[in-house]
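First, the structure itself, so that you have it in front of you.
What follows is an incomplete set of chains from the complex, kept in their original frame.
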Amino acid sequence: MPDLGPVLLSLHLAAVTTGILLVIGVPLAYWLATTQARLKPVVEAVTALPLVLPPTVIGFYLLILMNPSAPLGAAWVSLTGGTLSFSFSGLVFASAIYSLPFMVQPLQSAFEAVGRGPMEAAATLRASRLDAVWNVLLPQSARGILTACVLTFAHTIGEFGVVLMVGGNIPERTRVISIAIYEHVESVEYAEAHILSAGLLVFSFVTLVGVYALNRSYRLRVS
Amino acid sequence: GQAHQGDVMVAVATNFLDTAKVLEAEFEAETALEVTLSSGSTGQLYSQIENGAPFDIFLAADTDRPRRLVDAGNGLEGTQFTYATGRLVLWMPASQTPDFDGADELRDGSYRALALANPALAPYGAAAEETLVSLDLADSLSDRIVYGQNIGQAYALVASGNAEMGFVAASQLVKGAADGQGGVWEVPGDLHAPIRQDVVLMQRAAGNEAALQFIAFLRSDKALSIMRDHGYEEG
Amino acid sequence: MSADRLSLDIALARETFGLKVREDLALEGVTAVFGPSGSGKTTLLRAIAGLETASEGRISFGETVWQDRAAGVYVAAHRRAVAYVFQDARLFSHLDVQGNLDFAAKRARKAGRSPDVDAAIAAFGIDGLLERRAVSLSGGESRRVALARAVLSCPDLMLLDEPLTGLDRAARRDILPFLKSLPEHSGCPVLYVSHDLEEVAALASAIVVMEAGRVLANGPVGEIGRSLDLGPLSEGAGPASLIEATVTRIDTDSGLMALEAGGETLLLPTAPGAREAEKLRLFIDARDVAIAVERPGPMSIRNVLPARVGRIVSSDAAADALVDLTIGSELIRAQITRHALSELKLETGQQVFALMKSVRLAGDFR
């Protein structure tokens, strides 16, 4: 029986990261979907950058950024008393950056697909922008939101390089399942690695099949 | 300190992790103090310490990184010593030869790939390369050499059969005893410089009694016998 | 229905098009915005609703200033208390019909109005649809729901953008009564975009005529109808006359009603809900008006009225000629063949009889 700690920690991390990215991603994606600004392609590129950089490199730079003597790290220390790196909060911060494109891109597509029409209709029915986003745009983007959350969740579970660098592989605190598997592989504990990997694979597979099957029935209902 | 998690936070190079776990258990049983192990590559742990990682003790896989830390003031002057010396072996799982001679095998064997740990990063890799140079094989074998990023990956390359042969750590063969069949050649110590693994106490743990106890424990007979059982020589 | 004043002094530049409107409209009942495709009707309505954030200038409605760029005022769409019925209905696809209605009613209540959901459901005949998803409705059904939803928003001004376009004749006929009753159900003036002259005639009391982003004219339908030849503006519709008539008698036996127009009496099938003394607008296609030199004998055409020939427009290029007829004080246009024109030797001032086979209430689409 493998240690369940890393599994729970991964699920916790993925859930928190997904939640936070949803909160950040919705306004960002909404802005990207509606803006005419010159800056738009630049912001789009920035949100896509985490795809391009090797995770360990991102992790390295985040580590430098979170160093308690660097501005961000120092600010965090003075705010919370603890360091950002090597803490769960740090993992969340790093994962959020790394998984950002997986949240923003599907959301943006979904919002663009809804278009201006329903939002304008809501505005002429006395709904403020916020009201319209909440009660019209989001419900109509349900499928896209689901996709975005699943991708973000999945990618955070699978994420490894950044977390290892920033989190420091501390049991119960930053040792997530992907690091645990990595460690088993590295220390020639292949049986344990196989068990954990298979578990992760089956879990992910079942989740994804569920989501895609749901997506499909969604699609059927709308057409 | 920041280590809410028990009394001593130990950063340990992945190749020593197994042994460290046994040491940890023994130490905890003896002292009722709590040790937390965090593993990673030596280079990664070094970067983390430089950037404020909450480690009290650094069990590195080489002597260079601990020294750098001492020089930079992160490590406590005078606390660095060699806690273990690694033993390099050449492993060929498929070999049926009863008295397997690695040097002959390297020279004459029919194999496509020879796995090494990355000499730039891993001391075992550097030792393996030295060995090849000493045997005057470095050039002739250069197009058969493949690199694992560390000794763990070198082992994986061999264990998975992608490389027929590879330089791995004796400690890994102890651990993966079931896999460690076939031919194993203990590389003679005169073919490469000793693979010294150094420990250093962090500046932040200067007054940490538990950490000092753990350092002392590393020199105890009990610890040395555990390390020997796991394929290390004493430092 | 009180008269509300909509003051417009706005400009909006697009790559290929500019809207520039400076007009003061006294809105009451239904006011039509009429003009050819691309003349800027939709753009004007959107600017009024606050959906064109790039519009310049000033808009005020009654006492309220909605936009005054000079003073830095721009009231957001959702604070303007306008309801907008889009050409494509734009029901919320994630809600059922009831949900769509409640969406509007809830926000109207928050704004201190008192929408009556049941009354609207009854008024627009959508009781049977309440649990249907918006996407499953037919074109006509979804327009009706959109209208009800707009009414439930309890606006101060209702904007309709071609709510009949794209529907087939049957659906148009079904919806027209609902549009007609809109000022009554909503208790507010309606600005109604159309490029169909007959629709305009059927619904509107006043008309704003647009072309190429400018307002050509505005005023009561009758006046504008006489002063402008709207025919060419109305894509594809032929010449026609529009006259106002008063119901003088309703004969339930024969199913006919008598109407007085310009001093003469016309007989028409009784319109559903017509009351005596009510004023109705009649639409007479010029092709349905025949001219007889002598009073004909007994025939099925009910409306044979003495008339005087006015202007005659005839050209060699067309087989048909247009003849203006004065009947009492009303002007009616007849389209007859040039062959008939020459055979009957019609001349301006001549006394003839107008035979009006098809006089119908405006908007009584067949």
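So that you can tell them apart, the chains are marked A, B and C in the order they are listed, and the count of residues begins at 1 in each.
In this text, a residue touches a chain if its C-beta (ideal position, glycine included) is under 8 Å from a C-beta of that chain, and two chains touch if they have at least 3 such contacts.
Model, not experiment: these values are computed from the prediction.
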Counts per chain label over the entire file, given a single displayed copy of each: A x2, B x1, C x2
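Quick note on the criterion: only the chains that are shown with their structure count from here on.
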Contact graph of the chains (line, ring, star, complete, other): line
Whole-Å separation of chain centres (CA-atom averages), chain B against chain C: 89
Between chain A and chain B, centroid-to-centroid distance (C-alpha), Å: 35
Chain centre separation (chain A, chain C; CA means) in Å: 54
Complex contact set, residues of chain A against chain B: 60, 63-64, 66-69, 73, 82-83, 85-86, 164-165, 168-173, 175, 183, 185-190
Complex contacts: residues of chain C adjacent to chain A: 49-51, 76-79, 81-84, 86, 88, 90-95, 103-104, 107-108, 110-111, 135, 149-150, 153, 159
Chain C contact footprint on chain A (complex, rising order): 117-118, 120-129, 131-132, 135-136, 139-140, 142, 222
